[in-house]
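Left out: one protein chain. Kept in place: all the others.
And now, chain A:
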């Protein structure tokens, strides 16, 4: 049987606000346990929540960026359940009237095609604290520093059809929230967390299969692995005559398996109702327009501009616009060297592999955008060849200064003087007289293969500095003589 995979994601993005969503406590990650927990965060009797406007602003930004309707009347609801790291016994969230309505986002797939994924809604809520189960000798520790951190829960439509698409969607959301400056996207610190709803159905069937929700998957790699593992489990289950049961599952990356956490029957009845401590929040049209005015150029707009202005492919434009920092870097290189394609090749090639190797983010790059751009100018004006450029780039990365200084101090200028090249070639040919004879005795096909040998020898003799085009041209002429 051919199975079709159906995936929807719920992404929780912690909003970067100075203080919590309903209290004045700081939201900094990694502080000593419970020092960022105020009376309100502790759920002290008699305390009351006051909404942080910045969280609303951030959510509206997101809504505008995905072309969604902004909910003008916003109601906060209480989601009731007991857990030690949930101090009030309820989480303040949104149910019926979320701040962000239906929208969409375009994702770029590996083959360069674009797919539109629907966003059902996004709503504001408060994060819970953390339960710490180690180091307490049979008891649990509670850290409420995180309790009350603003979250935007972004719920997608079940539009993804493979784990790769799900990852592409998650990466696009990740990129978008960072572009907007509303979430730092640090998945290791839990700033962006993902629940994956996975089901399968026979290809061609319209009706959805029963879904399982994999909770709290915290890296792109694990999203892909968890989904694939879960899909495999569901296929095997059904093909063995079993039935998928709607439930919440946990992914264990060590064993690469998903395990049942609780079934639908065991699921809490959250007894949602409007929080009487918070009046409905009315968002005025003027506020929405004000926020719209603050929106930066978004990844999709940037990608389209890169394609249009610079003639880049969808794929290159997508890679280069994936993060604001990457895009800014690329544009800096492009501005200096005025050759978008050359800039794109170097940013996606040498620079990316350098950063990968060193484990650096682009904003930590040892070679600045303008440094790289200036070096590319030297390629363009034939001062250095592409091959020499790689040496210059490495020297720049090692902190040996700008391209021009390196080229000068190491004598890397390309030799373009034809007399000098001719002299050098004469020497090379004289030193390889046997091969020259062989070449001349051969047919056209064989000659083609042998020609490379002489180019190699010539470049070696010039220490790579001879202009390759001139070498080619002069060498061919000499060998034909």
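Just so we're on the same page, a contact is a pair of C-beta atoms (placed from the backbone, for glycine too) under 8 Å apart; a residue touches a chain by one contact, two chains touch by 3 or more; residues count from 1.
Keep in mind that, in the parts below, contacts and distances are computed from a predicted model.
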item: Omitted chain, identified by the protein name its UniProt record gives, among "Phage shock protein A (PspA) family protein", "Molybdate ABC transporter substrate-binding protein", "Formate dehydrogenase" or "Glutamyl-tRNA(Gln) amidotransferase subunit A"; value: "Glutamyl-tRNA(Gln) amidotransferase subunit A"
item: Residue among A:271, A:408 or A:463 touching the omitted chain; value: A:271
item: Options A:26, A:51, A:391 or A:436, residue touching the unrepresented chain; value: A:51
item: Option touching the unshown chain, where A:88, A:146 or A:225 are the choices; value: A:88
item: Chain not shown, touching residues in chain A; value: 39, 42-51, 78, 80, 82, 84, 87-90, 142, 269, 271-273, 276-279
